[in-house]
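In what follows, a single structure is set out as structure tokens and then discussed.
One chain of protein is taken out of this complex; the other chains stay put.
So that you can tell them apart, the chains are marked A and B in the order they are listed, and the count of residues begins at 1 in each.
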Amino acid sequence: MSKKWAIGLLAGLMLVSSACSSSNSEGTNKENASGSPEGKKEEISFVDVSPSPERTKYFNEVIAAFEQANPNIKVKLETVPWDQAFNKLAMQGASKTMPDVVNMYPAWLNTFVPAGYLEPITSNYDAWSNKDKLTSFVSGITMEEQQRKVYNDIYYMPDALMSAALFVRKDWFEEANLPLPTTWDELFASAEKLTDSSKNRYGWAYRGARAGFDQIFAYITAVTGGETYEKDGTSVLHRPEALEAFVRFTDMYKKGYAPKDSINWGYQEMVQGFTSGVSGILNQTTEVIATAKASMPDESWTVIPYPKGDDGKRYIGASATWGYSVSADSKHKEAAWKFIEFLSTPDNNLKYSNTLTMIPIFKSGAEDATTKEGPMQGFIDTLDDPDSYLVADLGNFPELGEFRESIMDAEVQKYLLNNQSAEETLKKLGDFLTNAQQKYMKEHPEVPLPRVIKPDMK
Amino acid sequence: MKRLNSKEPYLMLAPSFLLLMIFLLYPLLSSFLYAFQSYKLTAPNDIGFNGLDNFKAVFSDANFGMILRNSFIWVVVTVGGQFVLGFILALALRKPFPGRNLYQAIVFLPWAVSSFVVGLTFRWLLNAEYGPVNDLLLKWGIIDDKIYFLSDPQLALFTVILTMTWYGIPFFAIMLLAAMQSIPEDLYEAADIDGAGIWSKFWHITFSYIKQTIILTLLLRTIWVFASADLIYIMTAGGPANSSNILSSYMFMKAYATLDYGQASAIGLFFMALLILFCYLFMKVTKFEKAGNF
Partner (left out) sequence: MTRNQRAALPILRIVILVFYLLMVLLPFYWLFITSVKPRMDILTTDIQYWPKHFTLDNYRVLWSASNFDVFLKNSVLVSIGTGLFTTCFAILGGYALARYKFKAKTAAVYGLLLTQMIPGVLVMIPTAILFSKVGLMNSLSGLIIIYIVGNIPFCLILMRSFFDRIPVDLEEAALIDGCSKLGALFRIVLPIMLPGIVATFVFAFIGAWNELLCAIMFISSDEFKTIPVGLSMFVQSYDINWGVMTAGAVMALIPSLVMFAIVQRFVVEGLTDGAVKG
């Protein structure tokens, strides 16, 4: 009996050990084989930070094409779910195990660049053959304004653009005989008229948590002429018109034009609120088109341009959705850049943008018929419209992470729950931003103040 | 107790402790150091000793009091709920009945599901707009108005506690059941002959026989529940307005949102200090040492 035990146990242990080590050595064997003497075969790793079946399919195809064109380089696709992406990359950066090519999120530059995790690709970019084919939005804003001017170097190649627009329940508007809103004032009025809590219908898909403040701030900047800071770094939240705008926007929640639950709504819930038929108007970006198409019949919804403010101008947020960077600890920086270059050819970029419903980075792509069909047209038109301006961003200081994660939404929630006055809320937020921005300005006098820019797609 | 001078116990404990030392001790010591340093990953050139600054920053956070209070409620109600409900289940399962194997397999399943699936599912079930629970309660006329399980600051914490309790019952049930199985049947028979009532049998036989296991599982489970943050993170992200934030989720968000490892380590040290205090008190109260555990 004891022998049977011992043997059984031992066998079990050995089986498991061999199974695991064979999985490991499969990995290393591949590398050994590819490190054969003839021709230097390199293997680079590429991480996708927002995987989905569509993206994985696309990347696998592109990788296959790339490997065919470059037989000496092998690309290994890795994925990490979005919720943990930043955490994992931070950990990999700190432990020097970052993949060679990183699918970057632009907001992460604020932390990854000072921490030294990314390799500057300035010289590669400057020498790039396709540089002139980019839309001026990308070359002017994404590359020059947001990167070179701030960091003195280029750190990522954008993969596509996204901008904001309004998703609306066309059928509800028709039922109520309402015209589609074109200004913020009309939007607030529509939200009120569309709300019918007996039918469980609400006008506005309110985002109360997980970066909900972004939406409020978008309206605030509509009344501040797009600015986010005064010249000395004081936050515009201290302005009286900012307070008015804050109250007006959050009244949509307080007056019940949004479900009471939405104080807890993040990105997922607000989109679900729209697609499940609870909310009539949704302020979101291009990638949501795919979800809306899959979840709702086409006749019930459409996309209309972002609303204009009282001054007839439209202040929107638009930026690269993600991007590609080379990690500072990569041992195959040349091969990594080659892959990024391949991903960023006009053809591949067009295919990528269409698959994922985003705006291409090349002039040819933006003009392409496939891009312009359907709801995407609304987004591109918005960017081309002479009245559209790019809102200034919140700044580049490292405290931004904490502000966005733990502070901004919690403070607003206190106001929504009537635990705090609007003045106090804006004071707290404004003070934080002012302190951080002024500190940053002192340490980096050469970086210009965040400001309004006129986007151009041509 | 055998052999006082033998090397055997050390050998038998060696593999476990070796692993623990390499993989826990070393990182723990590093964290100790970070707590007293200005250690922000975003400022790698700026690392240096800064004394108690990290601790000061943490304690002066206006939300800290609420977070501590929430942590206390979280631990007491969750562990209490899991324990009581798990115990009842174990008692009900003690004697065999037809189909018990299948029943047990099903009723222990919550434990086998990954916490994020549990979190997301319950978040959906309890959603005020399109969640089934509200829908059913309204349809059956049990309530007149939707219950805002996750967005009402009074309810949010308790909703996550409810989910965590559901999640943790199988654990207690299995442990207690396994422990109860070693109670000899003759004890019950003897008690019956003596005319003992249900409660007396339960208290004097069942409960006292497995007291050791109960104390241990309670102790360890409390530590884990105190440290767990994932359900909170998924279901409410600590909101609304920090009403469901507890020390562990607060620490997690600080570490990853700010990449300020100095502060995160300071919170971590405070966290451990609280737990050590708890263990000390718990062991005193349950006369842990006297029970011959050492």
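A few comments on the model shown:
Following the convention adopted for this analysis, a residue touches a chain if its C-beta (ideal position, glycine included) is under 8 Å from a C-beta of that chain, and two chains touch if they have at least 3 such contacts.
Note that the structure is predicted; figures quoted are calculated from it, not measured.
From the options B:Arg69, B:Arg100, B:His204 or B:Lys287, the residue with contact to the unseen chain in the full assembly is B:Arg100. Which of B:Leu52, B:Val76 or B:Val117 touches the hidden chain is settled by the complete complex: it is B:Val117.
Although one chain is not drawn, its touching partners on chain B can still be listed: residues 1-4, 6, 8-10, 12-13, 15-17, 19-20, 22-24, 26-28, 30-31, 34, 88-89, 92, 96, 100-118, 120-122, 124-125, 129-130, 132, 135, 166, 169, 171, 174-175, 177-179, 181-182, 184-185, 192, 196-198, 212-213, 216, 219-220, 223-224, 227, 230, 248, 251-252, 255-256, 261, 264-265, 268, 271-272, 275-276, 279, 292-294. Where chain A meets the missing chain, the touching residues are 1-2, 5-6, 9, 12-13, 16-17, 19-21, 23-24, 26-27, 45, 47, 50-53, 57, 76-84, 87-88, 91-92, 94-97, 99, 200, 267-268, 271-272, 275-278, 284, 287-288, 291, 294-296.
To be clear about the criterion, only the chains that are shown with their structure count from here on.
Centroids of chain A and chain B (each the mean of its C-alpha atoms) stand 35 Å apart. Contacts from chain A toward chain B in the complex involve residues 86-87, 90, 93-94, 110-111, 114-116, 200, 208-210, 259-264, 266, 269, 272-273, 276, 278, 398-399, 401-402, 404-406, 409-411, 413-414, 416-417, 419.
In the complex of the two chains, the chain B residues touching chain A come out as 40-44, 63, 127-130, 146, 148, 150-151, 153, 156, 236-242, 253-254, 256-260.
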